[in-house]
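Yeah, one chain of the complex is gone here, protein chain that is, but the others are all in their spots.
== subunit A ==
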């Protein structure tokens, strides 16, 4: 509260960043403890959560007032013009303070109260049960068991308490291996494919150096490969890219004998093989620095595979470039595509997707288990494991399944949400759109397989919104241990029950779960299948959107169909009854009353007030937005 000096400013103008019309909306700006609120003369409200604010900028004073540009993490950009400079300065300073909190306890989630009692809150947190999920996958079983090694977070602070490991891996082996792996993140089970009896495991990079080896780690990998009764060979996927270490490579010819054996079933293209050779170089460099990858000589039955996904810093600047390009007013088609190309964003998305496809093929075609790692095993590894699971298992393509997937591969395995999303005022170099990329990959899959997902685009956008909103406890903190220390389950609410309550909004009307063709997804990663995700990066720039939404109209139709069918059944049974009773007058009245179906308008619940995602209501509202003045012709 102490940061707020002005709570209300009148006669503020809001400019649309793409419209050419100079008629800006005029209204009143309110500053609350949690939101910035703008109410225009038509009483339309624009809510901006303080936590969503990525940057505030005060531009040079103009004749009409003092411009204030606010960029949000959910890609909203608002441009206000405040008449008096003093007010502008006050708001600017307040927002600077309010958008960057130093303590978790000051985040919105700790004050947000959706009027639920404690038992409801607890039930919300219990909605997603990971033990249940592992049971669904088919573990524990004769080859895999629950390990209590990390019950007190003693071995690895960033892993969850409950970890699944091969049954034959004893505790000393686990402990030994964890000492050999960066941050103690030893190989554990991420997904188990019941049918193929193959596993997806994850870990961090080994601290091997040149000569160091770790027998326990080698044993653990042996154990993982032995836990697969069908194929003793396993893949180790290093998701990191090539490095500028050509000269070093040239002098170390003897290392050349460690040749990556690539299964000819999957990669038989000579060119691909060559490019993978290149990508190994980075791992070599890491090895020189005492970190690196496993020496193949020390591990038998293992095939190494390198896929080139860039690190968080490259991803961060790539997104920055992308946003710079598409924020340009009066952008030409050519500048857009050359900007899209030079940002490299779609190339990175494709790299993540290709890695997940490799993982899927290794399991489906070769029946081999796969161990995925990057450096620390919480960014790229999470992307590849979760996306791979999504391709393999249709359960994760349901609304509830997708929540489980995020809980499992991202939240519980310690993706550093708070650092990556910049929840607190911390190191900006730790911020990176890793999770956004994952969502984008999923969106690309929904585009390629419109019938394979139970949820629609709005669901992905809503989750993205809450990654940054700090309104719910799920994404606060960087690992489970930290979350427990923050007592999030007692002090905050879980997002998932609220999404489930609103499920109707997020359903894909075309979803056909029974279709055999979509059991395992095999996406085509030809370059032209990757498109710019306008509804994400321009979700608030309504003038750029299609003016009518097919999804909502089909959704409404489906709803109406169901309702009409029910009505018909209802009426028919009533007719039967009434025929028996021979009381006709009443019936006619009732018929007239009930035949007209109410079109299912979906209410927005209070906690989602600030959302105006994909307007659910059809023609009229969207066509309104179709105005020549909104566009530059």
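One rule holds in what follows: a contact is a pair of C-beta atoms (placed from the backbone, for glycine too) under 8 Å apart; a residue touches a chain by one contact, two chains touch by 3 or more; residues count from 1.
To be clear about the criterion, contacts and distances are computed from a predicted model.
Engineer: For the chain that's not shown, choose its UniProt protein name out of "Myotubularin phosphatase domain-containing protein", "Oncostatin-M-specific receptor subunit beta", "Cell division cycle-associated protein 4" or "DNA repair protein RAD51 homolog 3".
Structural biologist: Per the UniProt record, that chain is "Myotubularin phosphatase domain-containing protein".
Engineer: Can you say which of A:147, A:177 or A:326 touches the chain missing from this structure?
Structural biologist: A:326
Engineer: Among the options A:29, A:234 or A:452, which residue touches the chain absent from this view?
Structural biologist: Candidates A:29, A:234 or A:452; residue touching the omitted chain: A:452.
Engineer: Go through subunit A and note every residue touching the omitted chain.
Structural biologist: Within subunit A, the residues that touch the unshown chain are 18, 326, 331-338, 340-341, 344, 346-347, 350, 448-452, 509-510, 512, 515, 517-518, 524, 526-528, 530-532, 534, 537-538, 543-550, 553-554, 557-558, 560-561, 564-565, 567-568, 571-572, 575, 578-579, 584-585, 587-588, 591, 595, 618-619, 623, 626-633.
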